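Pasting a structure here, questions to come.
All protein chains but one are shown in place.
Let's look at subunit A:
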Amino acid sequence: MASLLGRFCRKLVVPGSAHGSRMISTTACDSEAVKSLNLYSAINQALHIALETDPRSYVFGEDVGFGGVFRCTTGLAERFGKNRVFNTPLCEQGIVGFGIGLAAMGNRAVVEIQFADYIYPAFDQIVNEAAKFRYRSGNQFNCGGLTIRAPYGAVGHGGHYHSQSPEAFFCHVPGIKVVIPRSPREAKGLLLSSIRDPNPVVFFEPKWLYRQAVEEVPEHDYMIPLSQAEVIREGNDITLVGWGAQLTVMEQACLDAEKVLDFIFQLKDNWFKVSNMGLELIMQEGISCELIDLKTLLPWDKETVEASVKKTGRLLISHEAPVTGGFGAEISATILERCFLKLEAPVSRVCGLDTPFPLVFEPFYMPTKNKASSSSSLSSPLKKKRHYLIMGLHVWCRYWMQSSPLLITSHSICFFR
């Protein structure tokens, strides 16, 4: 199913800065009206729809009244009134606790934490109250109407306290869901699903993409199912798993890796036109990558990833959060359990470094596409492919040697390099 979707994918390429502007979506677009929106506008639209469709839903947090620091809540207070969209004082613990209480009475509380870096005072409320409410009351009560939204992730100059990715902490808490969209269209659908999901959801929005990512977003009310991963790009050699803004980086790495694949296919038909340089190129690149967007981190779609890894035999996970104890570790351990005999190389994690998120050193900290490309997982299928290519070329060469003396010389020079 996922691969079928992949076949019908439409890539939306958007001009912009080098990092983060290219967003891809493979959700098939039907004939309903669409509008070109960036991430914060898509989220804004989702919030408008959520408040419109459920009269007992509320949006609150710090500074949401005037539109919020990222403009995600623009127009809500004017349209739905100060009773439903309101500012809170500066107290995250209070805000989330308040939201849990509201949700426990059957309302939908969409709570905003201004930056994910500030979610820690509310951590106790989320872990000890929200996640366990249904469980400890024997299903008498629940706070399923609670959705906590927070911008997360690097933004280029955020420093220690405006760039953190705390998703791993929350993935360790049974009882809540953790959802991370990668693009405007995904964000709108996933946010609506999260708000309407009968479980408390923590929704992290990649802040780098608020303005950078622009996409055609359907204007109607639609939901994207939770806990279903999506194969954005099909491939055969290696599976790459990620979420949020990191997917753009990984897509760049995929493109770099696949660069000369087309050239190789051309080669089969035009063998006699090959030059020395062409052969050298073949030796270097040519890896077909399968890219998966996890979307929901808790509970995550193990089946899709497992099916993909069983096909490719290799896995690379990438996230901005520090590598030790990051969510990549959970994916790695699970895939190892399920696909051990099919794995051809250890699972690779290309993640942030084990340091606090730095200020001036951000470019060194981030898991860039070059780090992904040069990781051992991506380079080991290369060695295998190179080996087969050399063997294959050698066989071809011996065949042509009989008919074309000139070719012999050029090919042998290549082989002996």
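As a working rule, a residue touches a chain if its C-beta (ideal position, glycine included) is under 8 Å from a C-beta of that chain, and two chains touch if they have at least 3 such contacts; residues count from 1.
The rule is short, and it goes like this: contacts and distances are computed from a predicted model.
This complex has a chain not shown, and the name its UniProt record holds, of "Nuclear transport factor 2", "C2H2-type domain-containing protein", "Exosome complex exonuclease RRP44" or "Pyruvate dehydrogenase E1 component subunit alpha", is "Pyruvate dehydrogenase E1 component subunit alpha".
Per the touch definition above, the residue from A:93, A:227, A:288 or A:334 contacting the chain not shown is A:93. Interface residues of subunit A with the unshown chain, by the touch rule above, are 62-63, 66, 69, 87-91, 93-94, 117-118, 121, 156-162, 323-324, 348-356, 358-361, 364-365, 367, 371-372, 374-377.
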